[in-house]
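Below is one structure, written out as structure tokens; comments come after it.
One chain of protein is taken out of this complex; the other chains stay put.
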Amino acid sequence: MRLKVSRKAHFNAGHRLYRKDWSDEKNREVFGKCSNPNYHGHNYDLTVSVIGEVDPETGFVIDLKILKDLIVREVEEHFDHKNLNIEVPEFKSLNPTVENIAVVIYNRLKPFLEQYELEIKLYETPRNFVTYNGA
Amino acid sequence: MRLKVSRKAHFNAGHRLYRKDWSDEKNREVFGKCSNPNYHGHNYDLTVSVIGEVDPETGFVIDLKILKDLIVREVEEHFDHKNLNIEVPEFKSLNPTVENIAVVIYNRLKPFLEQYELEIKLYETPRNFVTYNGA
Amino acid sequence: MRLKVSRKAHFNAGHRLYRKDWSDEKNREVFGKCSNPNYHGHNYDLTVSVIGEVDPETGFVIDLKILKDLIVREVEEHFDHKNLNIEVPEFKSLNPTVENIAVVIYNRLKPFLEQYELEIKLYETPRNFVTYNGA
Amino acid sequence: MRLKVSRKAHFNAGHRLYRKDWSDEKNREVFGKCSNPNYHGHNYDLTVSVIGEVDPETGFVIDLKILKDLIVREVEEHFDHKNLNIEVPEFKSLNPTVENIAVVIYNRLKPFLEQYELEIKLYETPRNFVTYNGA
Amino acid sequence: MRLKVSRKAHFNAGHRLYRKDWSDEKNREVFGKCSNPNYHGHNYDLTVSVIGEVDPETGFVIDLKILKDLIVREVEEHFDHKNLNIEVPEFKSLNPTVENIAVVIYNRLKPFLEQYELEIKLYETPRNFVTYNGA
Partner (left out) sequence: MRLKVSRKAHFNAGHRLYRKDWSDEKNREVFGKCSNPNYHGHNYDLTVSVIGEVDPETGFVIDLKILKDLIVREVEEHFDHKNLNIEVPEFKSLNPTVENIAVVIYNRLKPFLEQYELEIKLYETPRNFVTYNGA
């Protein structure tokens, strides 16, 4: 039996949509008010899902305590109350769109979850969100 | 990298479940109180998802401002505060079940989103909803 | 010890904002698209709260089973899947705004809950709601 | 046209994570506080989804009234306000993890929904949930 | 300036509605399936609100980190994954209705928050909840 097991998490961060190799004018033209040079921010709601076989001994696909601790260490402590553009190394030369943040989270978690399929759902606002499964 | 990008929207509308070629009795027998001839209505909650490649230049699958404006024009302005049976041409001879409304929304949006896979999730009530991806 | 005990409920209904003694033009001018003569509708989310003393014998302010059944009988069966303007007697000459619907619900429930303070919270959409306590 | 139609439901139950063939110490070591011998419990939120063709005559994939009644009979009446370990036969020798509960629900509903694909989503807490589709 | 500052928390627990001085039959008659002798349980959602003056130096009514830690220590660690009837001393001779649990939480927190008005909102299920402010 193969199930998807999901855990919700949360972090708050500041960012601006911005490419260093473009002028502020070009950034504003393409990214609008999301490119405000003084930064704005979001409450990011995250769901991390792992897909795998149920262990017949425990009845678990994964111990959710282990998944929770992994998310705290690799995502929440890395992103929470940070300025993504300035303080998170992955975005030094990568535009912190919600798509790119989801891919970065996937890439941070995947090495610790190699035996599972992994899916990341990330809400930037209550109305806008993305889903990424490594495809 | 291929992601699903989702945007939530909302409209309120009136309807009745009803086939013109059936009697009111037969409509009531099959559709129950949902066939009330005086109409009732719902707050429809909609999630539109597009699946595509991340543009490496912008970090976007799609500019969400464009997706939002498209949903306003093709869905909200077309359905909001309307009587679906009487005022929305697609339901002149199509029963406005939540399944059929989702298919109509898919068909209205798809021509503007040809380069993406498209998925429609539509809530008729907080407990009842459908998902359609053109299959 | 005095507590507020709350129970959520739900109904779907059709309506238009409309005064019979005004022309359709005046109704449209004042009530906008909410006055569409073909009717639209909503999923109404309701919270009924009663305030009273905890019974030291049972530990209840009110048996929630009794409150639930009262709401089903006096509110859900009376409003659900109805056209408020046409089929609910209280709105024969009363405009079914969310304010007036809340007052009607209060007045229907109060006679069965005389020993309590009563408060009605009614959502017409996820973003618009009213609260009424008989004041 | 092939759609997924979903219906939400809810039940409250008591349980402990526990294998009879392990000692209480081993159970506690593996399952932590979830193995409390005095039992704890949860409000389980359930979404049952069926995937099938839209019937061109009715515009339904399935009559949601029928799906609702099936969930009440096979899930809510079977689990609600029960101690899963003691009172639900399927868990006499099966550990009631959220994964196993989802599989049991799938197996209880599937015989009545043979013509559809079936998917079960089960929340044990607002932050932890699983999805099972018989794979 | 006087504001209400609120913090949400969460715990899972088992219980039965039960008076020791009544027979099981009388308990079942009054409390129905909530009196199941094998226990069931809930995910309790809690909002703790304190009302007080804004400190002009910090702009805080209360440091939310302090309020969060107090709730963890006095509520979550005291109730989470416990059987309320057996393992929580306050319910040794008090029926663990949602009303009484809210009062117990109020009484546990109040000594640490003497300079504020305090309000407890406690959800037993998504549809049933109580509010208590010491009145």
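Going in written order, the chains are labelled A, B, C, D and E, and every chain counts its residues from 1.
Everything below uses one rule, namely that a contact is a pair of C-beta atoms (placed from the backbone, for glycine too) under 8 Å apart; a residue touches a chain by one contact, two chains touch by 3 or more.
From a predicted model like this one, the values you see are computed outputs, not experimental measurements.
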### Query
Missing chain touches which shown chains?
A, C, E
#### Entry: Residue in contact with the excluded chain [from E:7, E:33, E:110 or E:127]
E:7
### Residue among A:36, A:58 or A:131 touching the omitted chain
A:36
### Footprint left on chain C by the chain that the document does not show
17, 19, 30-32, 94-100, 102-103, 126-132, 135
### Query
Since one chain has been left out of the picture, which residues of chain A touch it in the full complex?
10, 12-15, 33-34, 36, 38-43, 45, 80-83, 86-87, 125-126
### Message
Touching residues of chain E against the unshown chain: what are they?
### Response
1-9, 49, 54, 57-61, 64-65
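Following the convention adopted for this analysis, only the chains that are shown with their structure count from here on.
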### Message
So, comparing each chain's Cα centre against the centre of all protein Cα atoms, which one is closest?
### Response
D
### Message
For the two copies chain C and chain E, what rotation in degrees overlays their C-alpha atoms? Round to the nearest 5.
### Response
120
### Query
Is the number of contacting C-beta pairs greater for A-B or for D-E?
D-E
### Message
Roughly how far is chain A from chain E, centre to centre by C-alpha average, rounded to an integer in Å?
### Response
34
### Message
As a quick test, compute the distance in whole Å between the mean CA positions of chain B and chain E.
### Response
42
### Task
Could you tell me which residues belong to chain C and also touch two or more other chains?
none
